[in-house]
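A single protein chain has been omitted; all remaining protein chains appear in their positions.
This part shows subunit A:
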Amino acid sequence: MTDVTAAGPTGAGKGSLLNQDDRTGKRNRAEGRFKMYGLIAVCIGIGMLVLLLISILSNGLSSFQQTTLRIQVDLPEDKLDKSGVRDPSVMSKVTTFGYAPLLRDGLVATLAANGIETELSDKDVAELISDESVAQLRNRVLANPDVIGTTIEVNALASGRIDGYYKDRVTMASAERDSNISPEQLQLADRLKEAGLLGTSFNWLFFTAPDASDTRPEAAGLGVAILGSLYMMLIVLVLALPIGVAASIYLEEFAPQNRWTDLIEVNISNLAAVPSIVFGILGLAIFINFAGLPQSAPIVGGLVLTLMTLPTIIIATRAALKAVPPSIRDAALGLGASKMQSVFHHVLPLAMPGILTGTIIGLAQALGETAPLLLIGMVAFVREYPDSPLDGGFFDPATALPVQIFNWTQRSDPAFVERASGAIIVLLLFLLVMNLTAIFLRRKFERRW
């Protein structure tokens, strides 16, 4: 018996099952440690993401709210349309300088009518209103000349500092040191708020307005950038999807396996890893300098992003085609289907979810790409909306969402930090929608075999 017990521990699994032996304990501890490392890594990753989202949301959410002033403005005929014919082309001779006093007088009169007294000069009072509001008033009058001679209510944008005051960016203390705003002006704004003449509302202009100059952060919007990005995505989708899918099908299903196809394969993989700014230089050299396409145009941006997206789409499509079991191809060929029939009737439908996912991921990448667009001039300050694509809008100057963010982060006014963060939120929302679409399409088209 002593022999048996002595021999027991020497062989694996010879001891009692109820007592864990050293080796097993060691292995279990190693596994426990490994799980912990993994968990820590995941937690760090999630923590970073949460930090990022918190910082963006805390900085950017306020850009979806905008402070406005409700002002009664008189529009005297003798100042705005001396001829009295209400012809917008004649009326447009009156510049914003002609409208600024009207808005100022309107605000002063509104203060008086509501019994708000102030020691500030009329000029200081007028500083509560954004310069952009004057332009907006002029546009409104030119669009509808019938309002001349009447008194209208205007929802004027508050100036950037006043807007910042209600978003906790500007305080009484900071206003002391600020040449653009004084504590007295802030107090006046508070009294206007009490009287219900000043308030915040949802900032639709942020999505529709074009960019604004450095001194008017309150008026800066994403309209041109969203339109530009949309045009570029359309171009990328229309060009990259068919070219990429056709190239992948040819390479995967039809091309002979030889040195040339190997070379092409390696190069496509390498292209996917080329820094995006290189594509920008290529676009500048070929599309603008050689082909003579206009700068800052979505067509050039779209072409450059197409080049950048193609490898992604080709690689994803080839992986999707490879994942279709060969038995399906054999089955089709065995029935006397031609190669093309077997690909288009059986292989392609099965690969569709993968292709769509790859395409949308490629598009999402292109949507967030900044560097190549800087080189082809999309970083320009563009205030004119591009025309509709049917009227050659692809050739009009435009900017893009990520470039707009880049642009705003470079400006000095802290109000642009809010704008940039808001634009990041918009960009992330677009990406989220695209990824959800990818998941939805994958689920919808997914078939089991």
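The definition used in the following text is that contacts are C-beta pairs under 8 Å (C-beta built on N, C-alpha and C of every residue); 3 or more make two chains touch, one makes a residue touch a chain; residues count from 1.
In the analysis below, contacts and distances are computed from a predicted model.
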| item | value |
| --- | --- |
| From "Phosphate import ATP-binding protein PstB", "Putative iron-regulated membrane protein", "Calcineurin-like phosphoesterase domain-containing protein" or "Pyridine nucleotide-disulfide oxidoreductase", the hidden chain's UniProt protein name | "Phosphate import ATP-binding protein PstB" |
| Residue among A:14, A:82 or A:345 touching the omitted chain | A:345 |
| Sole residue of A:94, A:195 or A:328 that reaches the chain not shown, by the stated touch rule | A:328 |
| Among A:135, A:337, A:417 or A:431, the residue in touch with the chain that has been omitted | A:337 |
| Absent chain, residues of subunit A that touch it | 256-257, 325, 327-338, 341, 345-346, 350, 447-449 |
